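Pasting a structure below so you can have a look.
Here the complex is missing one protein chain, while the rest keep their positions.
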Amino acid sequence: MSKTAIGNFFEDFHVGQHIHHATPRTVTEADATLYLALTGSRFAVHCSNTLARMAGLPRPPLEDVLTFNLVFGRSVPDISLNALANLGYADGQFGALLYPGDSITATSEVIGLRESSHRDTGTVWVRTRAVKEDGREVLSFVRWVLVNKRNPSNPAPAEHIPELPEAVEPDRIAVPPGLRPRHFNRVLSGSMYRYDSYEVGEKIDHVDGMAVEEADHRLATRLYQNTARVHFNSHHEREGRFGRCIVYGGHVISIARALSFNGLANLLHIVAINAGSHDHPCFAGDTVYAWSEVLEKAEIEGHPDLGALRLRLVATKDRPCHDFPLKDSDGKYLPEVLLDFDYWGIMLR
Amino acid sequence: MSKTAIGNFFEDFHVGQHIHHATPRTVTEADATLYLALTGSRFAVHCSNTLARMAGLPRPPLEDVLTFNLVFGRSVPDISLNALANLGYADGQFGALLYPGDSITATSEVIGLRESSHRDTGTVWVRTRAVKEDGREVLSFVRWVLVNKRNPSNPAPAEHIPELPEAVEPDRIAVPPGLRPRHFNRVLSGSMYRYDSYEVGEKIDHVDGMAVEEADHRLATRLYQNTARVHFNSHHEREGRFGRCIVYGGHVISIARALSFNGLANLLHIVAINAGSHDHPCFAGDTVYAWSEVLEKAEIEGHPDLGALRLRLVATKDRPCHDFPLKDSDGKYLPEVLLDFDYWGIMLR
Partner (left out) sequence: MSKTAIGNFFEDFHVGQHIHHATPRTVTEADATLYLALTGSRFAVHCSNTLARMAGLPRPPLEDVLTFNLVFGRSVPDISLNALANLGYADGQFGALLYPGDSITATSEVIGLRESSHRDTGTVWVRTRAVKEDGREVLSFVRWVLVNKRNPSNPAPAEHIPELPEAVEPDRIAVPPGLRPRHFNRVLSGSMYRYDSYEVGEKIDHVDGMAVEEADHRLATRLYQNTARVHFNSHHEREGRFGRCIVYGGHVISIARALSFNGLANLLHIVAINAGSHDHPCFAGDTVYAWSEVLEKAEIEGHPDLGALRLRLVATKDRPCHDFPLKDSDGKYLPEVLLDFDYWGIMLR
């Protein structure tokens, strides 16, 4: 028997299965600083004691997408080591903010399974949750991945397709404890615009572009202890589908979120993930651009100083976004589109 | 109206204008460690509690050029997003040392303006200052940049050329509070040479060379939250003047300062910036070399254990410095010269 973990295959999963992921993680100031150096993020609540306190927080918490990527990374060895593609996200909710010194552990529950028509792969739906040492939930989200079967002739587990909300309902939006930006300084945060400045249907070109190199996407992905071979093994991928390594999709989300500062500087925190798709692969050498669209707005009871914006965040490669590229006339994503990410964020009001 | 900041153009500035920069920053040990990994610096006061205490300090402060780059980074979105070139520095003074946990905010005052003869650009002089939360000044310096006009036919703001000192006068040199290396160990610091060992006119070849890659100069520049497009947007720069991204000049200063350890290991701290020019662009793949020249020496009243050296620090690319390359017979910088930087440093005496 090999002592080496090679990950689960489609027929290893069953609905209702609970998986405790290895490698709990204590996060540090260095995670936050390295994330900043990897993404160029300028959201001041995350890099400034001054702004964090103005937002009601004791000190800078980790950024939302950093938390997401750290939690995602825990789940990879069990869920997606044999995955061909990360198909989608749904029903994600961020809970308690993660501060340097906090420790997280992650678990996943298999909530859906469906064998593909060719019977060599199948879709696995999991809900992944991370909690702090005191048991408070940090993040819970559903993702589904296309996973190889060990052997196409093996019988498939019973099919079950989970019911998932199209989006998190606004009344489920939870403001992280403490976040109360009563004395916020919009000169220091970088933008005068706030909740009332944005209209449903409004689109924002984030203008800037950020190139990705092999060394930096790998630093990010190793920081998350995400072990998926396609990001790291150049020797193997040279013979693979694309002839080279693929940038981890979560790093594209990180870069797009960082780029969105320019236009959404007072979007304080992502609180829910409604949906998301990685539409085309990103490779080293590509320059990532991004644009956003305001899909919906919601007031938040008990929080007159905050409002919720539902936003679509789109990332492209080597294509500026002044014309908001998304789909072609057949409804297919344009080849330059990397990401279509639908989330609820909390905006200064 | 676009919510995206596109930076100020030449005609947006007026003399006397005060600009409060966004994104205050709390610095951490991780900034110091990442800086060390990005530059290879070996100045022990900055990486060793032992040496910091031997220098009279409670713990390692951030390096001078790291502080400079962090402050510079704050100012980029307001001052130099539309800049074609960073033309010079003058009258820079470092104040209180920056320690992990300190927070800085930065402001700039426009102190000079001059439209170019072609009327499509203009030179903007600004004095940028950074202070800690307690109001103590960390750094103040003047820089001037060549900035695009939004529209060449727009009227230019009133011309004013500021008077700037050729160099900071030695009697203005301020030793950072606490720096008193009475029990310094020169075996641990890496060199036996001190103030009295150096003579005016002496030149030092720092011998070593450090190659720069896209990933590492961008990590550094994002760490400083410097957003200038020329460093990050490969897609856009491919069609630009050089066909590729330019390394941020401040990263060249960082590398040159780190290389200068070999020959100036007991140069404890830069206290003043007299002048500086980025003479040719640095690109990924280049190897940076450096040499120094002692321009002037000054005793420091009340500090018998320290002396001030005025140094020229020259960085080159792909050219070793045993013959101290600088200018050609016409007085123009040689094509391999990246940087000519004139500063006052405090040396162990």
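Labels for the chains are A and B, by order of writing; each one numbers its residues from 1.
Just so it is clear, a contact is a pair of C-beta atoms (placed from the backbone, for glycine too) under 8 Å apart; a residue touches a chain by one contact, two chains touch by 3 or more.
Please read these numbers as outputs of a predicted model, since none were measured by experiment.
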{"item": "Residue touching the undisplayed chain, where the options are A:H20, A:R136 or A:R241", "value": "A:H20"}
{"item": "Absent-chain contact - pick from B:I6, B:A37, B:I161 or B:V200", "value": "B:A37"}
{"item": "Hidden-chain contact residue, picked from the options B:G263, B:G307 or B:P325", "value": "B:G263"}
{"item": "Residues belonging to chain A that touch the chain removed from view", "value": "2-6, 20, 22-26, 28-31, 33-34, 77, 103, 105, 133, 213-216, 218-220, 222-223, 225, 227, 229, 232-236, 245"}
{"item": "Sites on chain B contacted by the missing partner chain, in the whole complex", "value": "28-30, 32-34, 36-40, 42, 44, 47-51, 59-60, 187-191, 193, 197-198, 204-211, 213-216, 219, 262-265, 285-287, 289, 318-320"}
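Simple rule for what comes next: only the chains that are shown with their structure count from here on.
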{"item": "Separation of mean Cα positions, chain B and chain A [Å, integer]", "value": "36"}
